[in-house]
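Below you'll find the structure, written out as structure tokens, and then a few comments.
The complex appears here without one of its protein chains, the remainder shown in place.
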Amino acid sequence: MKRRDFLKFIGIGGVGAGAGFVLGKVSKPPGAKLIPYLIPPEDIIPGVATWYASVCTLCGAGCGTLVRVMEGRAKKVEGNPGHPINRGGLCALGQSSVQALYNPDRITKPLKRKGPRGSGEYAEITWDEALKTLAANLIELKSKNESEKFHLLTSPLGGTIDRLAGEFVSAFGSSNYSHYGLFQRKNLAFANLSTMGTASIPHYDIENTKYLLSFGADFSSTWVSPVNYSNGYGKMRQGTGERGKLVQVEPRLSLTGANADEWVPAKPGTEALLALAIANTIVEKGLARDASAWRGVLSRYKAKDMASICDVPVERIEAMAVEFARTRPSLAIAGDSVSSYENGISGAIAVNILNQVAGNIGVIGGVMPNGDDLGNGKKIDFGRKISTLISAANADKIKTLIVYGANPVFTTPKAARLEEALSKVPFIASFSSFMDETTAHADIILPAHTSLEDWGDDFPDPGVAAPVASIIQPVVSPVFETKSLGDIFIELARAVGGNVAGKITAPNFAEYLKASWKGLYSRNREMAAGTLGFEDFWNKALQRGGWWGPSRKMTATVSARAGEHLTGAPARFEGEEAQYPFYLIPYAQTAYMDGRGANLPWLQELPDPMTSVVWGTWVEINPKTAASLGLKEGDMVNIESPFGKISAPVYLYPGIRPDTVAVPIGQGHSHYGRYAKGRGANPIEILPYKEDPLSGEAALNSTRVRITRGATGERLVKMEGSTKEFGRGIVQTVSPSEFKRMKKEVV
Amino acid sequence: MKKLILYAVVGGIAFVIGYFVNDQFFSDRAPVQPINFSHKIHAGDNQIPCQYCHIYAERSRVSGVPNVKRCMGCHQIIKTDSPEIQKVASYWDKKEPIPWVKVYNLPDHVYFPHKRHVRAGVDCKNCHGDVASMARIEKVSSLQMGWCLSCHTKREVKNGHDCWTCHK
Amino acid sequence: MAPHHMSDNQTGDVISYKEVNDDVVRTMTETGKWYYIALAGAFSGFLAFWILPWAYQIYKGQGVSGLNTPDFWGIYLTNFVFWIGISHSGTLLSAILFITKTPWRRSIYRSAEAMTFFSVATAAVFIFVHMGRPWNFYWTMPYPNQRQLWLNFQSPLMFDVFAISTYATSSMIFLYFGSIPDLAAVRDRVTGWRKQVYSALALGWRGTDSEWHWLFKAYTFFAVFIIPLAVSVHSIVSWDFALSKVPGLAKTIFAPYFVVGAIYSGSAGIVTLMIIFRKAMKIEKYITLNHFDKLGMLLLVMSLLWSYINVIEVFTGWYANTSAENETLVYRMFTTPYAYMFWLMIVTNTLLPLLFIFKKCRTSILACLVVSLGINVGMWLERYLILTTSLPRKFLPYMWHDYIPSWVEISMTLGSFCFFAMLFLLFVKLWPSVSIYEVKEDIGIPMRKGGGHH
Partner (left out) sequence: MSGLLERIAGKLRSYREPGYYTKLDHKWTMVIDLDKCNGCEACVVACYAENNLPVVGREECEKSRAFSWLRIERYVEGEYPDVKVKFIPVMCQHCMKAPCETGCPVYATYHNQDGLNVQVYNRCVGTFTCATYCTYDVRRFNWFTYKWPKPLEAQLNPDVSVREMGVMEKCTFCIQRIRSAKDTAKDESRPVKDGDIKPACSQSCPTGAIYFGDIQDPESVVAKLAKSPRRYRLLEELNADPSVIYLKRVMGDGTSSHE
């Protein structure tokens, strides 16, 4: 090798090594930073989790939660084991509330509308500007003496925030404060009001009952207070006592139905008649405990007449009646299969009568009425309906509308023409922290905190036949530039000034809440027991998650006057049977509820318990029906009612009547974040606009549909491979009789 | 042509060697910190115990970097004229935390509780070296798995070789 | 190595030693346009169909394949087993035929051994391809490390690592040993850089008696060593599957099933390759119809053996009469699209080779090509079916999920053939692909001394 070459190699080697060295240096990740606290927060140790007690607000049940917080971030929401409602459990929806907090699609700042209404195009503004704009609008309204044209529409809020909102509206001079939710169960409350005198849902003591007759109450997944009932269900099945039995009456097998020992697929709309026929049979067989007032009414519902109407054999009705009356204690619950029809009140009353006849009211293991335990004066205003709002808007009686929490654009049928009505409202403000279908109509958005950032309280309704008051406390500092809902009202009141500011004087909502609890504390003697004054009580309540007292037994009798609400006929369905051969059952799906869960990725990916479908809508059709229509699983079909058309893939579901199809509610959002937007279809769209004139509850099961081929859309995505066990003994069972002979395990 | 290939090969090999040398022997063991903090003055000359500042070491997984308030607790009075202390004060005035550079960095899949080690009587020196003599903190342990295991073996830690004792 | 006359030589001419040397070295030095086109095609195919998709897969993750829960093994492992299978007859056959002193071995064994080595290499790459973190492959090697970690010697995959590396090494050595005299012959005939390379490769071979003696000894040793090794390698490959509890995979018959299948597919591979090779290299006089006649008989025997075991395999599953086995069998044999594949496999692997009962078919190049290609397709399907009909039908029906290969996997399958072709093309150019000295033994001692040996 020549010297020159050698030098060249040395040179190249040097350059290469240098380049490698430099690249190594450059490509090295920059040293991680170690950021200390400026001022150490009290009682926080980095690396050690702190648990805060709060309340889940994703549905109205009011489950107590414990939130695990590390380094100022909420990690997990769990059920509070001490809380009397949920006793440690928490449903899928509730546990996902942490994804609502950290949702990437949250509204991060106040927004002002840029594009046309409904488009969802907004520009960011400051809080100052937002509050001023809204206040200016309200002041103008007031100055024109049009205070009554201000409306506030919220989700069914409870507790102190409800009081504050009410105070705000009334101080402003308006009487238009209404609650709206798809599943308010107002029919049930109305029925209870007219039968037992309290407009609330009683405590169903599932835990101790031995025979549970549920009329379509899907209490395992979404109905009223699912965690509370599920906890009771677990104890009913394998508790200390004898194993209770569950019978489910419903046209479409729900998750609860799937767990039932018996499924009675009565014809849709006739379940109330079935309840009355059972009650009548009990009376006729002389098994009734308290039938004096009802003998006459019931005699019209003979089992043999009702059998063909309900499509349930007469022997079966009689057997059910005998077992219901003889098993002690027994309990009938009026779920969606009686209360979601247009004569829902009638159905709920029928079930109350059945309970009364069998002597189940006011007994352990039966219906335990809830009183206004803590004297916070909560009542349901049946007069405030969504139809009131729509007709007011159409009659130009709404100038300013503030919406919070409710999403009526998504949950009312297209036939209600709500969007059209909203377009007539000159100014709409929304306090929502998510862009949903209703918020997309707002002119201005003032995003409120999610419940994990906010203060609040909750008085669970239905309760557990015991006084319960729980506190919602902020567990993390706000993630975005949002404000506490209460603070928005308070600051708005200050900005509006006048007597509104004079009425609402609290500096902030936290103080307002504390003051409200001071009142509660002074009104309720039991709360003071074992505490050293209010501060001590308050701190203890914050630690425990609230305050709850011992159970109070209340009883009631079903007043005979309630009979006037009994319609005595099957519920009506829109659409001719010849043209629209199938009953449509839209139902609340475990994860999405009324659609509110659809923006949470965990819930989108959660397989539906009954079909294992994820990320979409489907239509459940009986395999035999599908075969007669020539449909296979996964085929896209149109579901047409007289009011519209949606499309969804077919899921072959053996647990549904051949004359019925079912579609889950919750998908089909046009706004509501990246996870929900443009996914699936919303069955509510094609429902008739039917609202109970008395209670204001929407009738969900109220139309017939036809199924036609030829739709296009998203494919069916399901997690299951096969639903058959092939005799592999995967889920093993013992028969009830065998179980009775078994030695009980002692725990 | 042939030569070019040869050059490329030599250059490539040299490149790899250079990279490796940098990676193995020139890792930043004592990075420059935003404030020229001396453990020698604090822990050495003034004999301040470790846990006076690293307050969580006995209670938590992490030992904890002293918060700025704690720094200012002393330095509002002591040595306020030093330019380094003035830097601390300016962070405090701006209400900004001090962005220290991490020296001992463990990957995400390792669960290392300071608490268990401190309570088991492992001296801070075992892993962090003689901090009291360091003007600028320097990484003295490799933090490699073998290094952990050698100590676990020596001290006969119960289940000290089970993967799930340290890996998460 | 007894001299033997090629009595049924196709051309009937007597070939001189010089001609042999010339012919073989010609294949290495004279390069036509078509060779370069073929090589370029194979190389670009290898790049485009294998390397690029693989890079994409490493960058994005295994998710770009069609694998899913529970079908964690798909085409990648199918290809792995297929190529291991192809590798099986080259060296094994060569070794067996060497020990049994079968005369027709001589002109084909070199390329058959090369085929073994290259297909093992291809198969080995598929191990990397199917791994989630191939950059950590060295963790499967036993080496002392500061982490104090050791390997799981219970794992059939561990056996695999050893078996395949041993097999690859020994078949390489076997190939190399057998080539030394020929490399020396090439060395003596080329110039330039080739001279340097072949001088080094020939290890200073001079052709002395003692050199021949020792070479023969070493060669025999490896021949004896490789036979059980080859059998064990494919048995171990079968244990990757058979040591699970998965219905359709957990069968005790798997080891012989795989070994027989491997030899079967390997022999078919040889036939296919020889047909192309002799045509392309114009060496019809060395690879004659006689060879195909003999290979055809071998294929026929292997076909019968394989079919027998295949029936037994199905039968044991059916005889077990558990739901899991039954569902797997139904899925494999009577459910589309697998039923098509299954019955096509029966046609190509059991029925078609029956043609070889007739000598006419055995000595027809066309028939040989059709049947051997059919067997190769069928054997690939066999491996594919074993995995893709067992894993999607495991014990819990809720988790049943079908496997659909993605374009990445299909592309890499094509790419593996390109890779193999590329290696083989390079081989015929760089290596004496027909054994010069052993073909000479076949020719026998000619009248006049020619060439430089013996």
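Per-chain numbering from 1; labels A, B and C assigned in written order.
In this text, contacts are C-beta pairs under 8 Å (C-beta built on N, C-alpha and C of every residue); 3 or more make two chains touch, one makes a residue touch a chain.
None of these values were measured; they are calculated from a predicted model.
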Omitted chain touches shown chains A, B, C
Out of C:140, C:199, C:335 or C:363, the sole contact with the unshown chain comes from C:140
Which residue from A:176, A:604, A:647 or A:702 sits in contact with the chain not drawn here? A:604
Among listed residues A:34, A:90 or A:401, the absent chain is touched only by A:90
By the contact criterion defined above, which parts of chain C meet the unshown chain? Give residue numbers in ascending order. 60-63, 66-70, 72-73, 130-134, 136-137, 139-140, 149-152, 154-158, 161, 240, 243-246, 391, 394-399, 401
In the whole complex, what residues of chain B lie against the chain that is missing from view? 107-109, 111, 113, 115-116, 119, 159, 162-164, 167-168
Omitted-chain footprint on chain A covers residues 47, 70-71, 73-79, 86, 88-92, 95-96, 98-99, 101-104, 220-221, 226-227, 230-231, 233-235, 237-238, 243, 247, 253, 255-256, 258-259, 261-263, 265, 316, 319-320, 323, 479, 590-591, 601-607, 609-610, 612, 614-616, 622-624, 654-658, 674, 679, 714-715, 717, 719-720, 723-725, 728-737, 739, 742-743, 745-747
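The working rule: only the chains that are shown with their structure count from here on.
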From the C-alpha centre of chain A to that of chain B, how far is it in Å? 50
What is the distance, in whole Å, between the centres of chain B and chain C, each centre taken as the mean of its C-alpha atoms? 55
Within chain A, the set of residues that touch 2 or more other chains is none
Spell out the residues on chain B that touch chain C in their complex, using ranges where they run on. 144-147, 149, 161
Residues of chain A touching chain B in their complex? 8-9, 12-25, 28, 31-40, 45-48
Give every residue of chain A touching chain C within the complex, in rising order. 612, 719-728, 730
